[in-house]
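Dumping the structure here so I can ask a few things about it.
All protein chains of the complex are present and in place, except for one that has been dropped.
So that you can tell them apart, the chains are marked A, B and C in the order they are listed, and the count of residues begins at 1 in each.
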Amino acid sequence: MAGNTFGNIFQLTTFGESHGLAIGGIIDGCPSGLEIDIAAIQQELNRRRPGQSVYTTQRNEADEVEFMSGIFNGKTTGTPIAFMVKNTNQDSADYNHIAEAFRPSHADFTYHSKYQNYDYRGGGRASARETIARVVAGSIAKQILLKEGITFLAYVQQIGSIKAENLDNISLQSIEKSPVRCPDETASAQMMQLIEETASKGDTLGGIIYCNIKGCPIGLGEPVFDKLQADLAKAMLSINAAKGFEYGSGFEGAEMTGSQHNDIFNSDFSTQTNHSGGIQGGISNGEDIYFRVAFKPIASIMQAQQSVDKKGNSITIEGKGRHDVCVLPRAIPIVEAMAALVIIEHWMRWKMYL
Amino acid sequence: MAGNTFGNIFQLTTFGESHGLAIGGIIDGCPSGLEIDIAAIQQELNRRRPGQSVYTTQRNEADEVEFMSGIFNGKTTGTPIAFMVKNTNQDSADYNHIAEAFRPSHADFTYHSKYQNYDYRGGGRASARETIARVVAGSIAKQILLKEGITFLAYVQQIGSIKAENLDNISLQSIEKSPVRCPDETASAQMMQLIEETASKGDTLGGIIYCNIKGCPIGLGEPVFDKLQADLAKAMLSINAAKGFEYGSGFEGAEMTGSQHNDIFNSDFSTQTNHSGGIQGGISNGEDIYFRVAFKPIASIMQAQQSVDKKGNSITIEGKGRHDVCVLPRAIPIVEAMAALVIIEHWMRWKMYL
Amino acid sequence: MAGNTFGNIFQLTTFGESHGLAIGGIIDGCPSGLEIDIAAIQQELNRRRPGQSVYTTQRNEADEVEFMSGIFNGKTTGTPIAFMVKNTNQDSADYNHIAEAFRPSHADFTYHSKYQNYDYRGGGRASARETIARVVAGSIAKQILLKEGITFLAYVQQIGSIKAENLDNISLQSIEKSPVRCPDETASAQMMQLIEETASKGDTLGGIIYCNIKGCPIGLGEPVFDKLQADLAKAMLSINAAKGFEYGSGFEGAEMTGSQHNDIFNSDFSTQTNHSGGIQGGISNGEDIYFRVAFKPIASIMQAQQSVDKKGNSITIEGKGRHDVCVLPRAIPIVEAMAALVIIEHWMRWKMYL
Partner (left out) sequence: MAGNTFGNIFQLTTFGESHGLAIGGIIDGCPSGLEIDIAAIQQELNRRRPGQSVYTTQRNEADEVEFMSGIFNGKTTGTPIAFMVKNTNQDSADYNHIAEAFRPSHADFTYHSKYQNYDYRGGGRASARETIARVVAGSIAKQILLKEGITFLAYVQQIGSIKAENLDNISLQSIEKSPVRCPDETASAQMMQLIEETASKGDTLGGIIYCNIKGCPIGLGEPVFDKLQADLAKAMLSINAAKGFEYGSGFEGAEMTGSQHNDIFNSDFSTQTNHSGGIQGGISNGEDIYFRVAFKPIASIMQAQQSVDKKGNSITIEGKGRHDVCVLPRAIPIVEAMAALVIIEHWMRWKMYL
């Protein structure tokens, strides 16, 4: 009920604050006998971790994952998989200036109101550093699903008002070779320039991430409340800074007519178009599942801002600390991880009825 | 796990198919001692029911709700509240032509694949008629929350490409006096004209619903997975035909900079702007909560369409039956109901820690 | 959270009060495509219903079950199965005398304290009539499990201090031919005599029910909290009037030594003894699962009793109404039903990992 668990069958419960001892979690319900590729998990963490390039925050932590249980002789045992990443580079002095203040559009005010005693350092539990646990669990889910032929591919589609448009032949390679994880080379270059310009003003940027899931069997998703798109929407909106979700035709679909929007069947039950986004009646239909997630600009800006302290007195907050200008390049593995957690949950529910 | 339950504390479990005996549900966890205004529930059902005007489907059912348990001497008892609305006007012959066919962009194919034996009549469990149970439970939630000063107001903001723009002084009255539930009179008239034109072509329309929630206390929502916006997103994407969700600045927020987007505090901890949409760090901050939901056009069109039968043979589906051209006017009480179910869930979780 | 749902995968949510309109429930998660034998369900309800013989209460209701959803063409559809049994013989006047009083060892006082507004007629929600919904759902579970070779057989092992001892060759027939459902003919006759004697004094009796489950595959049950015996214990203690649960060697096992108690393996991994009761480490081992449930005597006696009214004033409660002297013969199908709900839940969890 306190919201730190995701999933029912393949269940992740997470813990940890940005400047506490560690971030971690427990995965319960993972099948036994699976080889876990720890290097692949670490690779996903590396995609998420700070300090990857000039375009991401310079807080430099190795973010090495340790497993405390649930793996024996290199394989899962079916018992809980506990893991953690120690926080090694926390400099709490960076945050003394906000111990008594509320930063605009941060979680300081709401956490203070809800909990009174909260760890304000670096955002505490509200820090995006919490997503480390999601990436670890999502990476394990992806490894399991990969053996079933299910794959996930996300990229940055928009930063600020710069939109990727040349989106043919997208691959993990074409995404990863862009420092901002946008496979359109032209847009990628423009995005990098925009980030530099924005950084020089001490400001920040938002954008849109696109994610595609290939290879899902027909039948994932449960009517009526646990429709596949509903669980994907919840997963995405649970990520820090996410402001919107759409799948298939999305908001544009609102302007189409039924005769334009309907996906006509081929004789093999595939469809000629895919406005449905791979989901009909809440259940996967075998086509690609795709969706987009909007992220707001990061609230931590390097400009001075008006704000209030805990008594409501007007104060000025100076921008300090080490922050990204744009969270999207690092959010790619998080979006994929959350998508994988949704799909593995529904894949296991589906298996139960086979 | 089979997805027919919503909520954990204030928990709704629903049942029923479009052409079965009844649609209904059980509400578990409703506090005791509350007077239930059955007429108000019926009023919400009337807003949802077909046959309200020329702009909605002509299937004409009274949709009268009956309560089987949980209410004694006019007040709730704290035990499960079971209710149902009998299906009185089902003419299954309308659907004989689809017993062996899959209608494009309907749930026929996925239900058939997932369940083999499914009630295809009128969409069966996948029919929007299922939302009757949501409206009943949501109406009870709204009654409880109203006493706490929490109110819900949704309206049609867009149909096809016609967008409401004059959105000052919106009230339940200004919404309800529009047959399409759009409070902008000019846009409302254009929408009605568009619906008529589209109907004459046998086609259908989608659009966007806007919803505003006033009066939430500070502190609703649970980090990290059960953020208030995450649960709202799931609730909205669980509604038939919904394709997207955004709250606060939403997709537009992706194009703003941090200095534009941050909501500066006043000395009473209210904010000067509300790009946050009333939620920060996943927790309500006392400002209005607002969001938008995109709906695709209805899949049941009155034009002939190419499709396939269960063996993959090419067939032509003729448009038959009684269908809306645009679901949005009738979806208003559904959006409000699902929003109320999310808020009451989090309000009760919040109360537990007071 | 309000406790009216049992199970997670095969999930039963129930509703109804003794003297309300109906008792019923919703089963969510039942696999699709299963033929449901409604007559067999009715047969189980008949074993539970009052008025079967002079040894059970004379309230005479047909207790006919109606299904409102989830079954199409005689088979389950995978969508929620809603059902109800209407209350047809409620005479609320029987209970006017307790509207303002608390009966000793009934739920009147605790329900009043917890809910204030509660349906006191016939015990309301606390009536054993609530178990009708359990019997319906359990009967469906039994039908599904029977096809897997899993069977349930419960009988009355003790009433008052009379214990069945001749327990060879027990069958459904040998149980059902006893009016008190005790397969030991000698004990059965003594139990009937004891019931008659006790009835003549206006008093009531308790006893012990024994239940055996055959045919479970190896592997049902989840460490560490959802051990199979833990879920059976919860299921049994959730039945009205149950006071104790033991499985395998039970309380007697406490007096044995390890060398006496350990079950030695045969070469086919069966065991030479079965003190483990078919469960080791919380997981079924393929041997018979067996357990015993103790029931207290019924609180509704026909003797005058001292009690208090809602203000604490001393009053005398006269025994009125139609009550069993001993609930155990009618509790047999309830024990089997709850056992079946536990086993099907764990059987479906187990299938998921195959």
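Rule of thumb we're sticking to: a contact is a pair of C-beta atoms (placed from the backbone, for glycine too) under 8 Å apart; a residue touches a chain by one contact, two chains touch by 3 or more.
If you're wondering where the values come from, they're calculated on a predicted model, not measured in any experiment.
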{"item": "Interface residues of chain B (partner: the chain not displayed)", "value": "1, 8-9, 31-32, 78-79, 223, 348-349, 351-353"}
{"item": "Touching residues on chain C - with respect to the absent chain", "value": "1-6, 8-9, 14, 102, 104-107, 109-111, 113-114, 125-126, 130, 158, 160-161, 198, 203-208, 218-219, 221-227, 229-238, 242-251, 253-269, 271, 275-277, 280-285, 294-301, 303, 305-308, 312-314, 349-350, 352-353"}
{"item": "Hidden partner chain, residues of chain A it touches", "value": "1-5, 8-9, 11, 13-17, 20-22, 24-26, 28-30, 32-33, 68-70, 72-73, 75-82, 84, 114-119, 124-125"}
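Please note the rule applied: only the chains that are shown with their structure count from here on.
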{"item": "Most centrally placed chain - per-chain CA mean versus overall CA mean", "value": "B"}
{"item": "Rounded Å distance between chain A and chain C, as computed from the means of their C-alpha atoms", "value": "47"}
{"item": "For chain A, residues that touch 2 or more chains besides their own", "value": "1, 8-9, 223, 349, 352"}
